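With one protein chain held back, the other chains of the complex are shown just where they sit.
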Amino acid sequence: MVHPTYFIAPGAGIGSLRLEHADLPELQVHEVRVKVGAVSLNYRDLMIALGDYGPLEGVTVPCSDAAGEVIAVGSSVSRFRPGDRVITNFFPHWIDGDPTPAKTRAAPGGSADGVLRTLVQRHEDSLTAAPARMSFVEACTLPCAGVTAWNALFELGRLSLGHSVLIQGTGGVSTWALQLARAAGVRPIVVSSSEERLARARELGASATANYKKREDWVDLVLEQTGGLGADLVVDVGGADTLPHSLRACRVGGTVAVVGGVSGFTTSIGVVDLVAGAKRMAGVLVGSRSMTERLVRAVESSAIRPVVNRIFAFDDAHQAFQWLGMGRHQGKVVIEVGPS
Amino acid sequence: MVHPTYFIAPGAGIGSLRLEHADLPELQVHEVRVKVGAVSLNYRDLMIALGDYGPLEGVTVPCSDAAGEVIAVGSSVSRFRPGDRVITNFFPHWIDGDPTPAKTRAAPGGSADGVLRTLVQRHEDSLTAAPARMSFVEACTLPCAGVTAWNALFELGRLSLGHSVLIQGTGGVSTWALQLARAAGVRPIVVSSSEERLARARELGASATANYKKREDWVDLVLEQTGGLGADLVVDVGGADTLPHSLRACRVGGTVAVVGGVSGFTTSIGVVDLVAGAKRMAGVLVGSRSMTERLVRAVESSAIRPVVNRIFAFDDAHQAFQWLGMGRHQGKVVIEVGPS
Amino acid sequence: MVHPTYFIAPGAGIGSLRLEHADLPELQVHEVRVKVGAVSLNYRDLMIALGDYGPLEGVTVPCSDAAGEVIAVGSSVSRFRPGDRVITNFFPHWIDGDPTPAKTRAAPGGSADGVLRTLVQRHEDSLTAAPARMSFVEACTLPCAGVTAWNALFELGRLSLGHSVLIQGTGGVSTWALQLARAAGVRPIVVSSSEERLARARELGASATANYKKREDWVDLVLEQTGGLGADLVVDVGGADTLPHSLRACRVGGTVAVVGGVSGFTTSIGVVDLVAGAKRMAGVLVGSRSMTERLVRAVESSAIRPVVNRIFAFDDAHQAFQWLGMGRHQGKVVIEVGPS
Partner (left out) sequence: MVHPTYFIAPGAGIGSLRLEHADLPELQVHEVRVKVGAVSLNYRDLMIALGDYGPLEGVTVPCSDAAGEVIAVGSSVSRFRPGDRVITNFFPHWIDGDPTPAKTRAAPGGSADGVLRTLVQRHEDSLTAAPARMSFVEACTLPCAGVTAWNALFELGRLSLGHSVLIQGTGGVSTWALQLARAAGVRPIVVSSSEERLARARELGASATANYKKREDWVDLVLEQTGGLGADLVVDVGGADTLPHSLRACRVGGTVAVVGGVSGFTTSIGVVDLVAGAKRMAGVLVGSRSMTERLVRAVESSAIRPVVNRIFAFDDAHQAFQWLGMGRHQGKVVIEVGPS
């Protein structure tokens, strides 16, 4: 089944992105065919294009996150029917439990073909029902950004009512973290370099905000806001540059969730800070389908609407990548593929 | 009540250690007076002497860990009676639950007076009943080294039957970790620079050992021993030099317990390793009285006898510190203060 | 120091309640003297009066929960100063960690003298700072009812955003559970026998409600509201009569928090239900000071105002007990002791 599909050469830049017509193999008994409605971009997609995401060879279909409608199912499929609205899982093989190398292999858009195409075919186990009453444009922001924020706050961080969380930046994961924290009665403190984006963060429920370009001692703001103790959780998206500050901004016995250290750089940390504060630093690797299901349920039972920064047409994927690269978005950058 | 007491000037070296006669204040209603039987040394005591343990001023009584016999109790004391055998808790105010700055304040031998003396007076809440059938020399190894190992393995690491743990070195914490792991059906892998100490580690139950001076690729040994996955827990005692290797030797989703990074140095870590492996690095800050009680119970129900490397007489405290500084011990260095 | 104090003879009924002048012992070094502002009643206080709370002898000062102002502190007190607003802890010796018989001994108003008096004297460790900006009338509802609800939802039940909880009744614990669930993004389903109280429950944020007098199949409502799965947590306040229904209303792998089985009766449960559903039934025994502190923080960071049903004057304690006994209240019944 021939259908429009984007291809990219990892490391060859955004310019290598090109739209072609690809063939879809025959539907296997456990597979589901999805008509893609929308695809969201992650910083990872840009890094892969630029060659900053480890060694990847050949040509691949970019992007990991899609939402769409089921149009056909294999004979053994039991979880979905044509007409169901679904989202793709970031890791097709990580269903539940703790991660293992076997579960986190073959992530689409990286080591396996991705979803920037009009039709996607997947084993039924690697899809999740989309949240009720949500457009494809909104729903496609969950698989990577939404789940990463969920994992950091509730699986790793075990945050609940009354806790505090320091959120760095206003990108996709950070904005999801802000909205989820607010909905769960967790106090979000947001730092960013833009007054405009901080104003929007306050509208979305940030308890306190700081412009780290204007206030160098922003870690002190976190301490002020937490009775001198530091935040229960820090969502660190910066990696190399921010980790030492994140450790200081975290309370004794608290956790720094490292989600953005995919920058490939190393960083120096003070071992004393870790030990004397009995603090934890933990990498967050998106999450399982089970976490995705918990996120979907949480979204359905709350008033959360994902923040979509800009929507690009399918033909304008090139511009979407470039816009993401400028780093001035708040929330998610989405490519609309079909009607919602 | 005048009694022999050692004093030391933090930062002034082992040479500043001197034995004097100090006065004991009146016993308060909640206090217990203990006739000290034995005191164990920790690397921290040496660091304090050498000035490598942060800013400490004035003169203090060194050492944090003692075992002895209760000889008097205040009128409101309910937990102990004269004749009871007790050990001191490392943190007098950390009874239970998670650490906070209030709970970990005033650690004896550092920011508060320590226990290298013939009589110690403490609030009853900061003592724990010593394990039954254990000499003072053995029992005094629990408060810091034993509890740190316990916390790393079972509280932080949640290890149980069938897990694996990589243990670095053969000092006090490491030897306790080896013995506790063995008793719990956890597979201990030990690395050290001494063939002799590795042989002893195997006698104590190490499943596999490596001499990191002879085998530079000792991380590969860990991978071999764990089906290519890495250890569930790594007990890192080296800090700056060992952390990058510890991260590599740790399985996806596993934990590096940092107990020895009190070296005051910073280290470089690869943020990618943390994120791509969903790994955790967590500082271990000794532990609570409640953990101490769990350790005591575990020791009583198993055949564990603490490994005491050398016993020094009370008058030879100076030599004990020097011996510890040579770093050639396996297990604990103890100063016997009174009859056991 | 002579001060007005209520006494009651356990088992002799509400009629045995009498107001006398009692003497206050000298303030000990670790003690705090509190001028009581308000005291809240719990069903337990009524059961003690009626002799339904196990064997208690002699005469005791009733009630466990008070809020007030510190007016004097002993010489060793470090946690409070005169002028501080505090609440009493239900278990004076349960500071943190898991419960033990030693920690849950001597609960005021039962096996130890209670707080229905104008002055209370306590060890500083058995008090918690009251929530900021809360009257004594409101704050005195936390120690038993608020903490029990907190423990059930967040410590035992580990509920977070998107979970569902079935709440039985609209008494003190149930109303606290409803408000805490709502603030944490947890979906509360409430059953009661009164349309009026269900209407108020909906105002307080109940997602769904059922009148079990009108709808015998209220368990089916819970299933409908949870996609056929059952609630993640059931807060069972009825004990004997409700437990079998609670088990049915609870999802596979879910928990029934038993908080109200203090009725002294036994109940029949189907063992098959427990095993085939991998369900848990767990008793909730109020909670620790540490949980109280977490509740205070949660209350301060949310918009929760405790629901006070009726306020009685100090001289009308007798009527307050009678009103509680009629079982028609929603939220807490409070006795105002001094100015707020």
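Per-chain numbering from 1; labels A, B and C assigned in written order.
The working rule: a residue touches a chain if its C-beta (ideal position, glycine included) is under 8 Å from a C-beta of that chain, and two chains touch if they have at least 3 such contacts.
Worth saying up front: this structure is predicted, and the values here are computed from it rather than measured.
The chain not shown here is in contact, across the full complex, with A, B, C.
The residue touching the chain not shown here, chosen from C:199, C:276 or C:313, is C:276. Although one chain is not drawn, the whole complex shows that of B:83, B:162 or B:339 it is B:162 that touches it.
The hidden chain makes contact, of the residues A:96, A:195, A:241 or A:315, with A:96. In the full complex, chain C makes contact with the omitted chain through residues 54, 98-101, 104, 229, 239-240, 243, 252-253, 258-259, 261-285. Against the chain not shown here, chain B presents residues 154, 158-162, 164, 180, 183-185, 187, 207, 294-295, 297-302. Residue positions on chain A in contact with the hidden chain: 28-30, 95-97, 288, 290, in rising order.
The criterion applied here is as follows: only the chains that are shown with their structure count from here on.
Of all residue numbers seen at the chain A-chain B contact, over half occur in both copies; the interface is built from largely matching residues.
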